[in-house]
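Structure record follows, encoded as structure tokens.
Complex shown without one protein chain; remaining protein chains in place.
Let's look at chain A:
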Amino acid sequence: MTAQNELPDPPHAHEPPHTHEPAHTHADEPQHAAQGDFSRLLDDCVHCGFCLPTCPTYVLWGEEMDSPRGRIHLMRQHEEGAPLSLPMVEHFDRCLGCMACVTSCPSGVQYDKLIETTRAEVEREHPRSPKERAIREAVFRLFPYPRRLHALRGPLRAYQKTGLERLVRRSGVLERLSPSLAAMERLAPPLGKAPRLPERVAARGGERRATVGMLTGCVQREFFPGVNAATARVLALEGCDVVIPKAQGCCGALSLHSGRQDEARAFARRTVEAFEAVDVIVVNAAGCGSAMKEYESLLADDPAWARRAAALSAKTRDLAEFLVELGPRAPRRPLPVTVAYHDACHLSHGQGVRDQPRALLAAIPELTVREISSPDVCCGSAGTYNIFQPEAAAELGDRKAGDVRVTEAELLVAANPGCSMQIATALGRQGASIAVAHTAEVLDASLRGRPASALRGRGGPGGRAS
């Protein structure tokens, strides 16, 4: 069998080509990209269907209306005068915004722009039910605010430790109250200590190579503090001075990707200000990095901010992207572990970052990287999706967990807190004991010569052993 596997693929037995274009680099596109010309953006779709197989909801249900091509058709119907009906909104809401279709589209349809504009319109014009409104408000008043999340940590830890968690889950009371609430509860990772990071971490191991700003995020900071600590250490060990501005808050990713554009703009302005002093901003959460690279278009119509926003987008880097550009200096120590690398959508489809994390992992001695099948299909996390669309998200999570288990890896590596929570929850549901870690944590372990067991025996990134 091995010999057969080594045979070169005939191209006709090949995976189809992907354009591998990040969603944000449409600089060469004609400037009908502005939202005013929505209709022209719709025209780019030639209805070829190449987007269908990578669309998570099409994979689940096989229905045209729940595919990118079908949603574009619905947008067109609305553009031509059909009212924003409940079925339409339902199909737009079901879109994960994973942007796999942007990668697979040969015609260059900017679906990312189309769905963002559409979501904003839904938010403006579509009245939601009181229950739906309440849960949405709760989410958007909680997650983008690290301090509020922080306040939640104490009660949440107590809840997890006292056995109340088990009791509530067995009772199914949350399911009955609200499936979204139940989904949130299930996704919360086991919480450990949360070390506070100083405002400045000095470069180590020789001459300083760069000064970088670091975004700490909201969920990342409060639920996965170990990931931020590892990121700062890795950057410092690679010779970077790390600046962690206190004034930073939420980057606005959740709001931006949910059609709450004004809210997103406010978050964006604050983030621009907080990081104006540094030349590079390193981001370790895929969704955040993706949103920050979008600031340029988000604030394009704001004369006071357009230039500053564009500057911020230009200097934003995902951690893996930055480390590969920088090149390795610190010695890697062996880490005998088999990992499966998961492509976060906002990293692969959103930022075109696929090879860099794999290269960083593969460069660690004795570490084996395995590929997960259907890497371009979303795990179902998708920002707030697993809260607002819990059933579809759980199904996608189960599929992803199944694909991860097939690799027989000991450790799943992902670079987005949402994905980590989502896949860890699905793996747990299937009774699989695969630990989850962030790329930064794996690199940190290698640079500091920590044993692989430190990564293996854990339930989730930054979490306690479970």
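Definition applied: contacts are C-beta pairs under 8 Å (C-beta built on N, C-alpha and C of every residue); 3 or more make two chains touch, one makes a residue touch a chain; residues count from 1.
Everything below uses one rule, namely that contacts and distances are computed from a predicted model.
Chain not shown in the complex: UniProt lists it as "FAD-linked oxidase C-terminal domain-containing protein", one of "FAD-linked oxidase C-terminal domain-containing protein", "hydrogenase (acceptor)", "Thiazole synthase" or "Copper-binding protein MbnP-like domain-containing protein".
The missing chain, though absent from the display, is touched by one residue of A:Phe50, A:Phe275 or A:Trp305; that residue is A:Phe50.
Only one residue in the set A:Gln77, A:Thr211, A:Thr338 or A:Thr368 touches the chain that does not appear here, and it is A:Gln77. Residue A:Glu63 is the one among A:Glu63, A:Glu79 or A:Asp301 that touches the chain not shown. Within the entire complex, the positions of chain A that touch the omitted partner chain are 1, 4-5, 7-17, 19, 28, 43-50, 52-53, 61-65, 70, 73-74, 77, 82, 85, 87-88, 91, 104-108.
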